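One chain of protein is taken out of this complex; the other chains stay put.
Naming follows writing order (A, B and C), and every chain is counted from residue 1.
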Amino acid sequence: MSRIGVFICHCGENISRTVDVERVAQEVGKLPGVAFSTDYKYMCSDPGQNLLKKAIQDQKLSHIVVAACSPRMHEKTFRKAVEAAGLNPFLCEMANIREHCSWVHENKEEATVKAVEIVGMMVERVKKNRVLPTITVPVTKRALVIGGGIAGIQAALDIADCGHEVILVEREPSIGGHMAQLSETFPTLDCSQCIMTPKMVDVANHPRIKLYTYSEIELVEGYIGNFQVTIKRKARSVNEDTCTGCGVCMEKCPVRKIPNKFDCNLGMRPAIYVPFPQAVPNTPVIDRENCIKFKTGKCGLCQKVCGPGAVDYEQEDSLVVEAVGAIVVATGFDLYTIDEKPKGSAIKGYGEFGHGKIPDVIDGMTFERLASASGPTGGKILRPSDGREPKQIVFIQCIGSRAREKGISYCSKVCCMYTAKHTMLYHHKVHDGQAYVFFMDARTPGKSYDEFWRRSIEEEEAVYIRGMVSRLYQKGDKIVVMGSDIAVGVQVEIEADMVVLATAVQPQKGADLLAQKLGISYDKYNFYSEAHAKLRPVECATAGIYLAGACQGPKDIPETVGQASAAAAKVMTLFSKDKLEREPIVARVKESGCVGCFACKKVCAYGAVEEKEIRDRQGNLIKTVAFVNPGVCAGCGTCQATCPSKCVELDGYTDEQVIAMIEAL
Amino acid sequence: MSKPNIMEYSYYPGCSLHASAGEYDLSTRELFKVLGIGLTEVPDWFCCGATPAHNVDELLSLSLCAKNLELADKVEGDLAVACAACFSRLKTTQHVLAESDVKRKQVEKAIDAPLKLEGKVKHLLEILATDLGLERLAAAVNKPLSGLKVACYYGCLLTRPTDVTNLDCVEAPTIMERVIEAAGATTVPWSHRMECCGANFTLSRPGVVIQLTNAILDSAKAAGADCIMVGCPLCHGNLDIRQKEIEGVYNVEYALPVFYLTQLVGLATGLGPDKLGLDAMIVNPTPLLKEKQLL
Amino acid sequence: MHSEKQKHTFEPKIIAFVCTWCTYAGADLAGTSRMQYPSNVRVLKFPCTGRIDPVFILKAFQQGADGVLVSGCHPGDCHYIAGNFHARRRFAVFRKLLEFVGVDLNRLQFSWVSAAEGGKWVEVVTDLTEKVRAMGPMTEFKELAMEEQWSGAIDTPELKEAYNQI
Partner (left out) sequence: MKKKKMIISQETMDVDFVRKVEALSGTSVRRCFQCGKCSAGCPMGTFMEHPPNRVVRLLQLGQWQRVLAGRSIWYCASCETCSTRCPNKVHLASIMDALRKLSWDAEGASKESYVQLANKLFLQNIRTYGRQYEMRLAAVFNVKSGQFLKDLMLGPKLFAKGKLKVFHSKNKNMSEIEKIFTRIEEMRKKGEAL
């Protein structure tokens, strides 16, 4: 006979405000098998846990139900406490009466009745719980970092400096990401390239970092401590080992007028190119879509001029498999496209701004390239249409951000600051020019941030206009800005030479597809979800996978670097152990009943089901049955629901347990 | 014996087409005859309530439109609408009533009949550009409007509100341009194609209308247009009828004939001025059409 | 927005079978966001919808559930690679069986609710509750249960008397 102990938590007032916890404890105390039932203000606190431990010993409890918050929050806490009191941790269950009850209902009577039922269900369940041994698995002490922007670079360097090997995978031909594109950075106005490129070189020279650029993640298998990752290395058409980076091929390439994506299509590049002069690795790549050799079979000039013979037209995409124990996802952000609606996306564009039609309406990143000393204009602010210096420039904030109508409700966080920076850069470069900014709110929380914004107004003479712009249109060589100043309550019209739109930060294209490969969750915008918004901000709910940078949500550089180092610290924590305990939620086969149909094997996505021969003493084969390898099983239970003879059971979710719960209703 | 029509529509001309915009009605019927598109006028249709009704009494506006949709349901074919205001009201009614149960019940009670919201409401532009198709339209052209520079004026209600009329892209529509280019004309890009002319105030506050309409005419002239094309009798009223007055107030000369889209397309299919009601236009189009050798 | 609380004569019992990674987390999010929904639903957590045996659904109806919700990760988002696809295939077949047994399929709902869709969870639960409420109590299986009783012992005095008179 089980002696179940039930502990109802008030969670301060979070539960007790809508659930009569004392009544729940009383009602549940009457259930058969319940030997002890009580309520307490904070079960997760130290005294709360001590209460639990003491009750287990004093009352000789055999099973425990803690009715409190979501098990996703504190299941580990209470199981650890139960274990400390000498019980197997898997004899403890949590009943969720906070997220699923007290927080979502207002009527106290209804919520109390529901809470009693929820706890009752868990009481019936826990009766059927069995002692489960913990399973230990080895840890591969190598890390994979996906994305070679500032987040990925920082995480990779930190982990590698700690003595572990790192695989860094970058989709583009060079690492550097968006930070390499920026001109200066707020709030100190130091040159982005100057602080970024040394870090890029560190990556290239680090003995423990293996760099795969122009590569993508193809497949991720395994689990925490034991991932197998298949990486697709796209054909670069240039051998990285032999290329010296002399650049002769790029000089000789006859195709010269391909808009360079790195320069926001303002500058041109040849068909064999490095995206920017400081690229790491400094190995060119052939853009096969535009290369004459690939299009017509003729030319081949780059191969002829290449001294070391590194150009290889025959190169093909290849796959490499790497074993790693932890993964840091740092895929960063992309910018909102103003004028076109990406296919299949709910995000809409802005027809009223004529971006794409009016050449001098540009986005913030394009302005960065104009302002960058290494950019297409050598750092001069010039109009794309006629190369003239704009004397009146208008910045418009919140393009795409905070625009529910367009499908994005969030604030992109960095635009207020970078627009303030843009007005300063403009003022430094065009002394007789005037910058205007249309804005809704200036959001400048951060060290020295508000002071920076104020400086752009008070010292750099930017005119900030609180109000938005309805429409832009071309009039002669000017752009008419139809705005309003809501402080004055009038319409404002400015004839501008150039308009810069501060576009929203979005996750990288294909972020959802990568998440599906990794088995991590993401929100409706495709930003990756952390395990807990406050307490586990750099971990995914999927064990062994960590997040760094803007792939999780809009972030500026200091925050990104901070999070990348935090993710690296988490990886190092994991790598500090040789073996890892994992939840023993795995499937087991009842060999006596198994008929060897192997339906379970067919549905197992992990290949955990093996065929096992059962022989008598003479060695004659009696039958072949299924066997689940507990090291490989992930514990989804699909095999159990599939098994026609009900001979596979998922520990922790047995039919007995589930039926007991249903019957409790 | 004439050939059987390739398409059939019920037709809601709207009040203006039976009065001040008679030439729009005439040219529509004549053009569609040429194109082999049948139009059957909805018998005993009512005024849709236009802007004044929804301005002060949404329920009345919805009920009037619902009544018209019910009447139109009795005639075969999708409903062809000529006036942008009627088009916007009928579409908005379908949209609002499909979304709100409360309003739906109220309107059903007001018209004392079950709602008929399934029928498709189409502006003439849609019929020409999509149903008939630009290729077939171009094939019917035997007097291309070569050299005629047209400023296509959308006004407010053809594409707005978002997700309701679904005629074309809300902020950067091209449907008028596509139609008239199929008829051989040249279109000019200009800034005020979707600015409001203030039609609602033509009676009560003409001063407002004059100011707004002037900006539109000015923009079209500056863009080098020979004429303006519209798909709405209310826009036409302001741009054409008040043009002389505006020229006087601002001391400018525009002399921009304002055509209905069916007049211009009709011209391209070879219809004569009498079939297009060109003589009803206040700003005389004859000199322009003669200059371009289209008459 | 505070809607007026209505009194109902019939409160349906809804049982939800959900996966722990997406829908359970989504329901948690609805809680942390303090969204409100009817209190009729009881949630049973599974590692994956792939673990949900159709028998559980039958069992739930037998135990007096008036409506059953099965909800997991969106297609392609399964934490266990493909568990939700297996579940989808399984339940597509199961629906036919259920229909054959005489269960109104409107009482059984499948949906995808991700960890980020607290609002969708509220919507799905509220809609199903209202739908089932409008349909009234699920009597089909209860009648079956009654029949089982009939074939067993006769234990009310009225029945005994009637039996003796035969």
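Everything below uses one rule, namely that a contact is a pair of C-beta atoms (placed from the backbone, for glycine too) under 8 Å apart; a residue touches a chain by one contact, two chains touch by 3 or more.
Just so we're clear, the structure is a prediction, and the values are computed from it rather than from any experiment.
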*Which chains here touch the chain that is missing from view?*
A, B
*Of B:47, B:141 or B:255, which residue touches the hidden chain?*
B:47
*From the listed residues B:166, B:204 or B:286, report the one that touches the chain absent from this view.*
B:204
_Tell me which of A:318, A:448, A:491 or A:645 is the one touching the absent chain._
A:491
*Of A:233, A:406, A:570 or A:601, which one is in contact with the hidden chain?*
A:406
*Could you tell which one of A:398, A:462 or A:587 touches the chain left off the display?*
A:398
*Considering the whole complex rather than only what is displayed, give the residues of chain A touching the chain that is not shown.*
352, 398, 402-406, 440, 466-471, 482-486, 489-492
*With the missing chain put back, which residues of chain B would touch it? List them for me.*
15-16, 18-22, 44-47, 49-60, 63-64, 67, 96, 99-100, 103, 106, 109-112, 156-157, 160-162, 170-171, 195-196, 198-201, 203-206, 208, 212, 241-242, 245, 279-282
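Please note the rule applied: only the chains that are shown with their structure count from here on.
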*Could you please state the distance in Å, as a whole number, between where the Cα atoms of chain A are centred and where those of chain C are centred?*
34
*Taking each chain's centre as its mean C-alpha position, how far apart are chain B and chain C in Å?*
53
*Got the chain C residues that touch at least 2 other chains?*
none
*What does chain C use to touch chain A in their complex?*
5, 13, 15, 20-22, 24-25, 27-28, 30-32, 34-37, 39, 42-48, 50-56, 59-60, 63-65, 76-83, 86-87, 90, 114-117, 122
_Could you list, by residue number, the parts of chain A that touch chain B in their complex?_
350-352, 354, 357, 405, 473-475, 480
*Tell me, which parts of chain B touch chain A in their complex?*
162, 169-172, 191, 222
